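Just dropping this structure here.
Here the complex is missing a single protein chain, while all its other protein chains stay put.
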Amino acid sequence: MSSKKKGGIMPFLLGIAAALVVGWIIFPKVLYVQETQPVRFSHKLHMEQIGECNLCHSNREERAYATRMPSTKDCALCHYTALTGSSEEKELVREYIKKDKQVPWKASQKQPDNVYFSHLAHKDLECRQCHFDMENRDNLPPKYVNRLTGYTKTTMKMHECERCHARENTSNACYVCHK
Amino acid sequence: MALDRRGFLKFVAGGVIGTGLTPLPWKLTDDISIWTQNWPWIPHIPDGEINSAPALAKLGQPEYGILVSKVKGSPILARGNPNHPLSQGGIDPLAASSVQLLHSPARIRQPMRKKNGAFQAISWEQAIQEIAPKLSGLKGQKNKVACVSGDETSSTNEILAGLLQGLGSEKFFFHPGETTLYHHIWQKIMGGRGHLGFDLPGADLVLSLGPDLLESWGNAVSQQYLFGQGTFRLLYAGPVQNNTAAMASRWIPVHSDALGHLALALAYHILKKRSPPRQNLSGFRQLHRYVRHNYTPLEAQKKTGLEEATIQSLAGELLQARRPLVLPGSLSGSCDVSGFDLYCGFCLNLLLDRLNTAGGMQCIPEPPKVVPGAPSWSKMLSGDLLAELRRIAQGSTEAPELMLFYESNPVYSLPDSKLTRKALEKIPYKVSFSQFMDETAATCDLLLPQHHFLERLDDAFTPFSSAAANYSVGLPVLEPVHSTRSTPDLLLDLSGKLELDLGAESYETLLKEKAGLLDADWGKLTSGGMWRNNTVVSQDRLELWNDRISRMLGQDRERPDKYQVHMVPQTDRRTGSPRTAIPPFGLKTLREEELEQNTFFIRLNRQTARKNGVREGSLVKIVSPEGTCRAKVNLDEGVMTDAVVVPLGFGHTYWDQFSRGKGDNALQLFGIRCESGSGMCHCSTPRVRISKIEAAR
Amino acid sequence: MLDEPLLPEGVQRCSPARFLVWITLLVAVVIWGAVAAFLIFGWGLGVTGLNNYFGFGLWITFDLAVIALGAGAFFSGFLKYILGIDELKNIINLAVIVGFLCYSGAMMLLVLDIGQPLRAWFGYWHANVHSMLTEVIFCITCYLIVLTIEFIPIILENRQIHKISLFRNLAHNFHIVMPLFAAVGTFLSFFHQGSLGGMYGVLFGRPFALREGFFIWPWTFFLFILSAIASGPVFTMLISRLMESFTRRSLVPYSTKELLGKISGFLLCIYLFFKFLDTWAWATGVLPRSGFSFEEMFNQVYGQWLLWLELGLCGVVPAIMLVVPTLRSRPGLLYAASFLTCAGVVVNRFVFTVQTLAIPVMPFDQWYTYIPNWTEWATSAMVVSYSAIVVSLAHRYLPLFPKERQLNA
Partner (left out) sequence: MSESMQIHEHFQIKWGMVIDVDKCTGCGACQVACQAENNIPPSQQSFDRLRSVHWLYVYKLENGRPYPESDIAYLPRPCMQCGNPSCASVCPVIATTKDEEGGIVSQIYPRCIGCRYCMAACPYHSRVFNWFDPVWPKGMEKTLTPYVSVRPRGVVEKCTFCHHRFQLAKRRARAEGRDPHHLKEDEYIPACAEACPTGAIAFGDLHNPEHKVHQLSRSEHAFRILERLGTEPQVYYLSRRPWVRRQGDNYVQKDQQRGE
């Protein structure tokens, strides 16, 4: 057959290869926008100093729906004036603490509008079970936002919640989480 | 290797198969479905701490404390305040829309001046430069400046009236309503003192002669609460099975012009069975004689249209009850009640010995005055706007040069709108403080928009129908959304420019002073609490009989025979108040038999429909001596034969898309009647003609 | 003729110009429907005449009707390949195409009908096994795939394509396995026809549609299957008759048509026997138990005339006409009876869809009437038009009817 002479199976394999490159490498890059955090922050360092998550990420606002990001007030508890002399810290003090302006932290695990989440209901779990290795990170991970959905790359998918709820023998009823 | 057609096809085939092995198609399919939850053109919900702040609902009667829920300081909804005694956690549909009204498209966003018939936005400095010289030019000239206020409880009235007084004018008027009419009859005709209140919480039997007390009369929210608690037995007399009648243990169908007669017919039986009241009442003997003579069972039957047995059993119930209370008043909770009806109702209470006693009619002291230059509250309440407008229109009184409108929309909400317009046209310069572009604001020359009530500090002293003197203060719960200003503060500023001393730096100091005079705790007031005092004013010169009363009793109503059907106005808080149009959420609660597209419905029973040649759903014209409305027919057997219910609150021509052009304004069917004897002008409920509009037209 | 080489051998076809005019007309209708579809996708289903009372309307009626009428495909296949009635080879190709069009057309309308078409795949991924609709979704999709597979060898019969040995071999192999697909199709089709009926029968909040059942299946499950196989064959036959009158050529021998009529007639009798039984049981059982009388199920618009139309004029009358050989042998009567049979099924699907929803169940509720608007008509017309285009192309370029040459000799 003439086709065998003209490359045989090669174009087919080439097609597969090209698709794999597009699908595995280019597509994820195109799909997400990377946003960097406004201020450099080391969880590792702070954990060494403070030793617990709850001081800054306290859920004392239990009537609130939001997972709590530290407010400038929380930072000011220690950083009312610069402690280390690093330029990042100076910027924090100058731009946010002195001006009493909230740092626009970029939450990368914010729940979508249709999900209700209570940290209080999960307080028996270790933070790292969901927030992975945050406590050992020396910098804040950049936020990857999906161009199509607006969700972040690290937003938990429903099946992840369900898996844990099933394991823990907790209800997986829709209205436990949805709103 | 040249890529021929076959080669290309193979490449594509490989590409398709290869793509299936990557996350691309699967992730994309999933993401597209997630995208459908987050369409960028659909608003997102807020996220953050939720808390609530107490506020005071000031949308017109009733006024009471509410709670406003906020997310990150931004109000999201209004709820009832269980701790405020005037609401006990309840809320009405209008107040429940308060937060949405903040963002109504009808809000006036900044001061405006009318130029060549169109409004142009101006700054506050320009606005003050415009108004200040005008006022100072009129200073010292008698009655050149007039003012209409639609808020009967706010201390702003003292500032307004005080300013007028300082300028040399006594033309301060309250928007006519139950407060002014009750005041007129009680103080001017019967020689009473203080304001009338009604101790519904203390009563065990309530006979309502007209008032729709579970919907539009007095503080409906509080009354609904009491009704729910079952503290009193409710009897309703009136021409329509309104919400109150439907809930009442008994509905006694009586035409609206016979309600006063019913009161006296009942008085006949009470006078027969009961000893005279303890209260010293001058003219008791004359009244006694009049009633015994004119309200014999036969006469009563003729005058009320009720069976003798009905009247007798009703009187029996009143006599048997330990703490009965009779409520006379308007069917729509506004000014459609005659002095005669009010007088008869008051008399019945007096004959039952229900004055200043638990569950009875209470005489509440006047609020303390904090603006020294202002007239007394009694004086302020005694202005008769309807009479004044009539005189201006007829030319018997000179029109003022300038008129201020505060929380009042007379162009829309007064009867005989032709007359109102005619009178207002004679006033060369008009200023509105309205928050919303209402019908009156649209006719004004200068708009000085006031804060929405959730954005401002304001107070309420003893809203109409309260059982005892009370005082509430509402703090602003958010920063103003638009470039508006608090009217009382603006007026205090202006008075400074006019070199008038109103005795206060700011509205806040004024209210604090008032609280001080009342011995009320400011902290408690501003955190959603209420001050209350049960002191009543004793009466020493009450008159049941005098010249004016005898003239009032003697007169007969004119009855044009061209018109056959009694018109019954009805108010529903879902369609707003005299000050506020249909709120955004209210519109959607109007059923299909209340508003269809842009046509509203009137209600009448089958027999009336047959007599007038109309059917369910017919498009009809309602013609009264004053005007015409277009409506559809809703058959309702809860309406008396020969009566038609016309709902109020429709037919706005300004406001926003939620109220503009929805139905017709039934107030244009009503006339102004000035009663001989009492001398009081009120909204008359004339008879009307109903005729089918031919489909061909 | 320009496209002479593409036409089947030895048959007459109209001129390409004429054919082009015809196709253009059909495409114009498709464009009209596409405009409506664009509005629906762009703004939402609010642009249609559907509403909160009539969530199901013209589209669902159309879908149910064409799926019932498209049953000719699986049932003819079943009769030919499984029961070995060879006479049906004269029409089996057309039956497959009509079936394919009915199902693919229904799918198109379903995509329009659901509010969130981009989530359509949830039906497979997040399937609820308790829902009759899930069964429908799965079976219809699978059956559409089967129909596509059955359609492919017919396309491969085209004169030019057939010259290519690969495709020729492929076609041959397809023909060998066709009985298998016929069997699979029969199974799938039985189930989803039944499930479509079941969808209504399980609505225990709607006494008009509610039916008792056999095990988990309400009686409508079986009635829908019976009515579909009773009307499917004659619908295919009517399409062939329609093509004959358009092309002015004989395509299918009358004996085959008569056979289809006879099959339908007998099945219709069986269906009607059960349908009358069911209606009686419903009127004397379901209704009084729910507190309704038979009369309360009808109003001025959706009156009892619909019931008598469905069961009488479009039920008993055609059944007699099709069963009695002397009547069946007269073409006019055969076609009329076939038409009435099909109309009866459409009425049946309509009342189950629309009347079920029109009846006020709460005592203080009221009747409403549903009127489809132009967007629904346009998109439905688009599907009809698309089907006409495919049938026209197939007729022109594919040898659908083995007896065509012989009949027109």
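To keep things simple, chains are lettered A, B and C as they appear, and every chain counts its residues starting from 1.
The rule is short, and it goes like this: contacts are C-beta pairs under 8 Å (C-beta built on N, C-alpha and C of every residue); 3 or more make two chains touch, one makes a residue touch a chain.
Since we're looking at a predicted model, the values are computed, not measured.
Displayed chains that the missing chain touches over the full complex: A, B, C (touch as defined at the top).
Within the complete assembly, B:L587 is the residue of B:L587, B:C629 or B:V645 that touches the hidden chain. Shown as candidates are C:P16, C:G291 or C:P325; the residue that touches the absent chain is C:G291. In the complete complex, the hidden chain is touched by one of B:L56, B:V71, B:L325 or B:L553, namely B:V71. Among B:E130, B:E317 or B:E596, only B:E596 touches the chain left out of the display.
Counting over the whole complex, chain B has residues 34, 36-37, 39, 41-48, 50, 69, 71, 74-80, 87, 89-93, 96-97, 99-100, 102-105, 214-215, 220-221, 224-225, 227-229, 241, 243-244, 246-247, 251, 253, 481, 572-574, 583-597, 605-607, 636-641, 656-658, 662 touching the chain that is not drawn.
In the full complex, chain A touches the omitted chain through residues 62-63, 65, 112-114, 116, 118, 120-121, 171-176, 178-179.
Touch with the hidden chain on the side of chain C covers residues 43-46, 50-56, 113-116, 119-120, 122-123, 126-128, 130-134, 137, 199, 202-207, 212-213, 215-218, 287-293, 296, 356-357, 361-365, 368.
What we mean here is this: only the chains that are shown with their structure count from here on.
Chain-to-chain contact here is organised linearly: an open path runs through the chains from one end to the other.
Each chain gets a centre from its C-alpha atoms; the one nearest the centre of all protein C-alpha atoms is B. The chain with its Cα centre farthest from the Cα centre of chain B is C. Here the CA centre of chain A is 52 Å from the CA centre of chain C.
Annotation for chain A: no residues touch two or more other chains. Those residues of chain B in touch with two or more other chains are numbered 32, 35.
Taken together, the chain C residues at the contact with chain B in this complex read 116, 118-119, 121-122.
Listed in rising order, the residues of chain B touching chain C in the complex are 29, 32-33, 35-36.
Against chain A, the residues of chain B that register as touching in their complex are 1-4, 6-8, 10-19, 21-24, 27-28, 31-32, 34-35, 37-38, 40, 44-45, 47-51.
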